[in-house]
Structures are given as C-alpha cells and as structure tokens.
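A quick write-up on the structure given underneath.
Removed: one protein chain of the complex. Kept in place: all other protein chains.
Each chain carries a letter (A and B) given by its place in the written order, and its residues are counted from 1.
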Amino acid sequence: MSYLIKRLFTMFVTLWIIVTLTFVIMHMIPGDPFATDAKSLPEEIVQNMREKYNLDKPLPTQYFLYLKDLVQLDLGPSIQSKSRDVNSLIADGFGLSALLGIQSLLIAIVVGIGLGVIAALNHNRLLDYVSMFIAIIGISVPSFILAPLLIKYFAVEWGLLPVAAWGTWSHSILPTIALAVSPIAIITRFVRASMIEILNQNFIKTAEAKGLHTWEIVIKHGLRNALIPVISFIGPLFAAVITGTFVIEKIFAIPGIGKYFVDSIFNRDYPVILGTTIFYSAILIITLFFIDLLYRVIDPRIKIASGGDS
Amino acid sequence: MSQPQINIDHLFRPADKESLHSDKIARPYESYGKEVIRKVVKNKMAVFGFVLLVVIILLSIFGPHMVSHTPSKQNLTQGNLPLSSEHWFGTDDLGRDVWARTWAGARISLVIGFAAAIIDLIIGVFVGGVSGYMAGRGKTGDRIDNLLMRIVEVLFGIPYLLVVILLMVMMKPGITTMIIALSITGWVGMARIVRGQILQLKQQEFVLAAEKLGTSHAKIIIRHLLPNMMGIIIVNLTFTIPSAIFAESFLSFLGLGVQAPTASWGTMANDSLGVILSGQWWRLFFPGLMISLTMFAFNAFGDGLQDALDPKSK
C-alpha cells in the first residue's frame, strides 16, 4: 500500500516538475512569447492571450492561475486562431493518433516477441542471425527515411495502398508499419536477450526434464518470466511511438495530434507547444504508472499490498 | 581395455615429476583487455560495424574536400541533376552537390552525437559514481544517494525527446544549443548504470582493502572503481552516441535542429521529402543511407562489444 502511495506521489511530482519547467521556460523566452513572433497577430488574439495568461499580474499569481487551469484540464489557447485551443485540438486529433499508436504498438509487441523468441530458441544459429539482422536494420533506419520509401513503392509505384492523408482504414496501413518498425526491432532485441537468459535458468531444465515439448516450455515457463523485464521497457517504447507519430503524421499528412504539434512547432505557436507537451507528458507518466502496477500483477514475487494472498 | 602391446615393463618406476611441470604447455595468460579484443575481433558483425564507423568518420573528414564543390554553394542552373562524374551523389534543387553536403552533414551529426554522449558520460559517471559510492556510508552518505536518485528518478520519468523539443523551441537553434538540449536529461541512463556497478564493485575485496588502508574517496573511485567499469561505460557509449545522432536528425527533420544553409542528414532528408516521388531519389537516399549505416555500425559494434565483455561468453 505504501508503495502505491509513494508511486502516485512520484508521479504527481514528476508532472508538477514538468509543468513548472514549461512555465519557467515560457517566461525565459526573451520578450513576450505571445507577441514577439514575426507574424503580426490580430489584436483580438493578443488580448485573448494576455487575459488567458494573466500577463498583467505578478509572476507567482500567473503561476498559480496557470496551475489552476491545468488542474481543471484546460491546456491553454492557440495563437493560430481564437476558436481553436489545445483542448479542441487534442479532441480532434486524439482518435487518429491513438488508432495509429495502438495499432503499431500491438503489431510491434506481437511481431517483436515472436522474432525475439525465435531468435532465442535458435541462439547462435541461422534463424537467430536472420532475426537479429532484421532487428538491427529496424533500429538503424529512421522512420522518416522508411516512410517515404514505403510511400514510393507501396503507394506510388505498385499502387497497392493509398498514398497519404486519411480516409479508410487502408490509409492507416503504411503509417502503422512505418511507426512499428523501430519498436519491433527494440522489442525483438530485448525479448531475445531476456529469453536467452531465462532459457539458461535451472527451472527450464526442470521443465525439460518433465518431458514437456519445446513450445510448452517456451509458453508456460519461458515467456512469462522473459517478459517481466520487457514490461519495464513498454514505457520508453510508448514514448518512442508518440514521438514517432510526430514525423509519421507529418509525412502522411494525417490530421492527428502529432501533426498539429509539428505544425505548432513550425508556426512557433508556443501555447500549443506547451499545452501539447504537458498532455503528452501526462499520458506517458500515467502509462508508466500503470505499467508499474502491471509488473506487480504479473510477477508474484512483488506484492503491491503486504499480507495479501494472491 | 586391452593392455598396450609394446613392452612397458621398464616404465614401472617413480617418475620425475619436475619434468612434468616444465613439459606442460602453460596456457598463456590473457589480460582482460586482450581477451575482450580477441572476442570482438572474432565477432564478424562487430568488426564490420567498427570498420564501417572508421570509414564514415574518415569520409566526414575528407569527403567534402574530395570534390571541388562546397557544401552550400548554390548553382540554380545545375538543380536536381542525377549522379554523374561531376556530382557523385547528384545535386539538390538549389544545385548544391549532394556528396559534399552528405559528408558535411556527417560532420555535424557526428560532432553532435559524440559531444552530447561525452557530456552525458561525464555527468552520468559523476552523479552515478557519487551516488553509488556514498550509499551506505552513514546518514549523510545515504542522504546524498537518496537525493541524487530522486532527481534521477524524476528525470527518468520525463520523456526525453519532448524535453529536447521544448528546449529547442525556446533556444536559438544551432549546434551548441542542440548539444546542450540533448545532454540536459540524457545523462540519466548512464548515472543509473554507473551507480548499479559501483554498488556491486564496492563489496569486492580490493575495494574494501583499499578503504581499510585509508585511501581517499576520490582515489578509490578513480583508481579502483572506474577502471573496472570501463567496459560497461564504453558499451553504453556505443548506444548513446547513435541515439544522440538519431535525435539530431529527428529534430533537424522537424525543423528544430541546425538551420539552413548548414547541411545535416536530418535537414537534407526534410528538404527532399517531397521530391522522392518526383524521381530525385538521390536527395533522400544518400543522407538516409548514411544515417542508417551509422546507426547500424554503432549498434553492431556495441552488440559485439557487449557480448565480448560478458564473462559468460567464451
């Protein structure tokens, strides 16, 4: 129990640090971050901004009002248009980004575990080398190089799939693949290393001595144990997929949060950059928290609450 | 078993054991460093990665001088030319030589990668070293360790690239800014690894002995602990350098990295995004290939090195 509380506490501290950091950074920008941009903004928006950020009030007051907005889940306005604030932008883009992200994470997990297990079972043999070669290629080729190549061949030259933009589910295939490749490679390497270690453990020999088939050993005794260390890796992986959506949504012109985020970077739309950053951080940190809990459910050696009978 | 047919009767008398010892071919004792090198050299992927790395570094130094075009010289009449003996990698839309730009870009990428990784290393080793070394040394020691680890824990929870993006948005874009942004949270991984290592090493005889002899803390850390962690630190470097290089090209691709007209692999890829469809593949292909080869080289070499340092591997 005390663990849960401690963990929740760290989570909020991290979030608070990020928020404070973004606030400080925002005020470190020389001049007025909301007006210094080369583009001359409509007076209306500048006014809106001043009000929103209480720029006329003293700094500590500004800080607390900013926190108060965040607690009420108001991520702030946009300087691009009066009607669109970060909340509405996230509401618009979330569905697409989540679909892309979840699809590619699932593919990455299934394919990555599969390749990793195959490699581990054939340690130092042909299939191991093949899997590792695929993995190392996947890690080496950045998605922003791979994506244009996928478009060029699958969409333009062979005409198998739509080129870009969004419409039917088939539009999501190429971006999903482009997004999944590097997580696949990372998971493959991780699962392979973890599985090789587990397969060398004594309890695997016990299982073998029971007369079990290799696949029974792998599934019943190997995987669960091998995946425990891999779970702790889902967090960074999730982060990689999120940052991956920035470039993938830009390249494929998919109107998800990632694309809005990149656009806001191009336009130096500071409030949107900050609001979105906080949103992403919050999602990641909450995910990390749940992964930590999952860890404890899967590994009976770690208990969330003491005295419980699992 | 059948007895030997030849007559051995005369051999039944005490043997001269001295000769036995001198006869025995002693297996030459291999120093740890030599053993690691032998193992790495046997690993074909690692050797290949290393050679590739050397070639890329050499080309980043000499590549731009091998042609008469400078990386950012524009020549609008020579735009989008395919590969030729004049332009080995073709030209871009502004008529700039892609070969020259690719290797000029390599310099930027490698400098940023190495610099960021080395700063990470210094901060990470310092924080991890102090934290691990102070742990278990009385109340103050534990407090220092706790404090540092809290900081590391929180920083670890913050998504790396997001922080970097934020910093890059706020600061003046450029190489120095990029290096600073990349190393502000990048050292956390190294700190965790070093701390873990120190905690293990501290328990070993030679460290305990040095402590009993009253050797100073700094000396113990520098003389006894660091040398024993070199392997792991180097392996970690072979992974942090490429991830910094990747981050650089990623940010430049998003328009947050080095600014035009400076070439970097990321900006070149970004510039050529649209044109690949219209057929000027070389503008994306070469910078893309070089990023990929560099990542591949570091990873292959790092994997091999890691295997070689693993005492379980033969």
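The rule we apply is simple: a residue touches a chain if its C-beta (ideal position, glycine included) is under 8 Å from a C-beta of that chain, and two chains touch if they have at least 3 such contacts.
Rule of thumb we're sticking to: contacts and distances are computed from a predicted model.
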| Per UniProt, what's the omitted chain called: "Sarcosine oxidase subunit gamma", "Oligopeptide transport ATP-binding protein OppD", "Dehydrogenase" or "4Fe-4S dicluster domain-containing protein"? | "Oligopeptide transport ATP-binding protein OppD"
| field | Touch criterion as defined above, residue of A:I137, A:I228 or A:I291 at the omitted chain | value | A:I228
| Looking at A:D74, A:D92 or A:E208, which residue reaches the missing chain? | A:E208
| note | It is residues of chain A that touch the chain not shown, namely 124-125, 201-203, 205-214, 216, 220-221, 224-225, 228, 298-301, 310
| field | For chain B, residues in touch with the removed chain | value | 1-4, 8-9, 11-15, 17, 20-21, 24-25, 27, 42, 314
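Throughout what follows, only the chains that are shown with their structure count from here on.
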| query | Contact residues on chain A for chain B in the complex? | reply | 10-11, 13-14, 17-18, 21-22, 25-26, 28-29, 136-137, 139-142, 144-145, 148-149, 151-152, 156, 239, 242-243, 246-247, 250-251, 262, 265-266, 268, 270, 273-274, 277, 280-281, 284-285, 288
| message | For a test of understanding, state which residues of chain B touch chain A in their complex under the given definition. | response | 153-154, 157-163, 165-167, 169-170, 246, 249-250, 253-256, 269-270, 273, 276-277, 281, 284, 288, 291-293, 295-296, 299-300, 303
